[in-house]
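Below is one structure, written out as structure tokens; the observations come after it.
A protein chain is absent from this complex, but the other protein chains hold their places.
First chain written, first letter: the chains are A, B and C, and each begins at residue 1.
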């Protein structure tokens, strides 16, 4: 397999926001809408970001930082740092290298990756990149959308198992695509050469159909029970936000939860994930894996997610900006910026280890 | 009767707000002020909208959506979905087809309609359109302004009864027109060919007279008692916002209440209807019909209105934008957009029926 | 005495804010700064206005409005409506007719007037205008700044008594002029023909001297005691905001209080008067005259001031805008706009009389 192109890094990309502003200038309105378009008025999207910013830190000074590091255990593995790349569909729309570039960046950055069902690159190819140096291979998880025909779902599952994916992530918050004004205003011009590697027939249809007929085929708790019976892989549910749903999932035997509102792209006016996270953590108790995504753009955001009880966070749109700006190098740069900021936050708050990060590091006004 | 013209739909109308922006560009400052001008500084108008947006949703995932639908009972009828077109005066100022276009849209959209006393189209003509297919006829209600001479009020009432209107809506919050800066700045250029179909002498006089002489002729609870004695039709009061007024109305025997601040067009700095609604519901108890209007622009707004205890909502200005943009097709498009969004909200919140929508679907911060 | 010129009214002045925007366009930066410049960052000035806007109304509908009117008693007189023109210095800087125009407007509008010590028109002349029709003469009060030499203060007092002023207003919140950035940036170009009618030597010196030497000559409670001994006229203190100061003033025997932060022109970051008013009312109990000024621009603001416990309000800057825009006719227009709005608010809230306006008409969120 050929390594991805090493595009030069545009100047001035000093932050994830700078990556976003740069990508917005040339990605094109339809692809921009595809990757970043929020539901309806974009209130949840904006609130995701604002909620992390509003949380305030209560640092300690002059603590000993001997032997500090960012490693953390999760689902029996060790993350080099508590971040994973969120599943993002159709990455070749952002850069010709698509998921190949992202996987290379994940590998060199020692960052876990969750591959989307709607990847343009087969999971086998992504797995080969991540496992290039087995001793240093970061986690690879596979994101699953339940297919109308369970046999299709099973086929995806078996492929993920066969390639060594270490966990499954079932998305449960998108039985219907959100009302995305930007996508409707700028419908995606689908390039014929871009295909879904796992579901060749799948093409993105913005707003098509909406609820008509979808309601009766929406996945249910019964589907979760069925899926748990089909695999020994740990199964995480992505899109759990209600404490009662969290407890129910825990009871059914899922391996973990991802608190997510789909980046504000599905149901507008949901609360920010920073608001939802502590309630889900409270519902499932300590010791049960809970991750979070949505609006994380700064190292302090990641620090706060851990302080609120997350084991790790997922990063969505910014990986696309990095990918669009400079392919594999761009994604790696995004991860480097975020990790540097996260490490600085740990040091400035007096936390030598991930486990040192506690609720008490958040300022209660 | 001739069906209304089928104007082409301008491109880019992906939301009710997009309809508004489009209509604002060419409706003309005086007609725009007539239809949308708010009282004073427009704070209540803006707050109406903001309050729905601020409310946050607490969705459930993976619920069964088998046999889902949006039908709901109200005053002995069945609404196809819990929305009615609010009474809007002089619709021929928005489009030559006026209320004829609106009625056609209501009929094809299976949406109830409240006809204004100040209609440019006779109630008989509107009724004929709505009852075109009797089995599918959506509700038609008649909005009443008390006239200085009770005989004139009675004549309107009898016409509404004769044409099969199923309810009367008495507006109680506008004994004097609001202080509408925009209307004063851009007084309506009244076209001579536009007439009030029910009150031929009535011409819109922005700000004329204000309080002088109006105070002593303002309608009172005695007028409500009198009106209840004149008709067997259910009578709803529109503009009730105070719990004590709500209880008094209920005691007098009205059939229902519409929580409304007249779209922020009468008394500025009233609270948003989203704020007032739960207090009125609390005052009258469950089981008593309570509707709401003001600021509803998204399907999630309608969902929230039901979660706060409304049986249905009324839609005012957006029908005018649709009407102005593309006549009957425009109004139908506005209703389609809103209904699609509402259905998506139900699905994404895990509510198969209108009755499933509960206060618990609102996030308490 | 010659009546003031009747300037034509510029078009579009539909509100007090419209008057302001019009006046700002041509009054000149130095005179604008003199009349409207706020202290420091203008936070109190802005908050004065915002606080009235934030207060929400809880109207009642269908109340009887028979025999409604706006008259209200105060200090043994009857105000035709509960508003007085606040003392504003050097009104000839706004219009050649100065206080003469304002007095004519007050007389025709049946509105009380508080004449500033720093008037360009002698109190005798102003009194003659207001008392033109003795049976309809609105109240005339005289505002007093304590002079370094008590004899000068006494001379002012005796003149006010002799001309039939019915009350004295002692300003207590401005021992030093505020830090007014706008005035410093645009120092007043003092026209030689404009003189202080009562203190010929007084010339406005923006920022001159500040605290140096002023501290020791600042008026004290002893000066209030002395002043109370010198006159039988009711004495009001203007600039009382602290409950303890209010109680002390009441104990000393003053006739009333004016809750004021000098329009945000003296000490920035004081709370809005709408915030301070209920605390002062609470401190002195019901039945003791309390007035308020600062930020009142709408009839609903005046309504809210009464609902919070004020007996009446004073109107400052807007009279200057009216004066600048169209002399006497401009001031009268400003008063007409505000009174129409106030009467509409009373009607829409179901209050036939000033005494009907209660705290319960404010919405408690």
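Just so we're on the same page, contacts are C-beta pairs under 8 Å (C-beta built on N, C-alpha and C of every residue); 3 or more make two chains touch, one makes a residue touch a chain.
All values derive from a computational prediction rather than experimental measurement.
Note on the chain not shown: across the whole complex it touches A, C.
Touch with the chain that is not drawn comes from one residue among C:38, C:167, C:188 or C:224, which is C:224. Interface note: of C:128, C:154, C:176 or C:194, the residue touching the hidden chain in the full complex is C:176.
When the full complex is taken into account, the listed residue touching the unshown chain is A:12, out of A:12, A:76, A:191 or A:285. In the full complex, chain C touches the omitted chain through residues 40-41, 43, 172-173, 175-176, 178-179, 181, 184-185, 210-211, 214-216, 218-221, 223-224, 237, 239-242, 244-245, 266-271, 275. Touching the omitted chain from chain A are residues 12, 14-15, 17-18, 53, 55-66, 68, 298-300, 304, 340-341, 343-349, 352, 363, 365.
Everything below uses one rule, namely that only the chains that are shown with their structure count from here on.
Here the CA centre of chain A is 60 Å from the CA centre of chain C.
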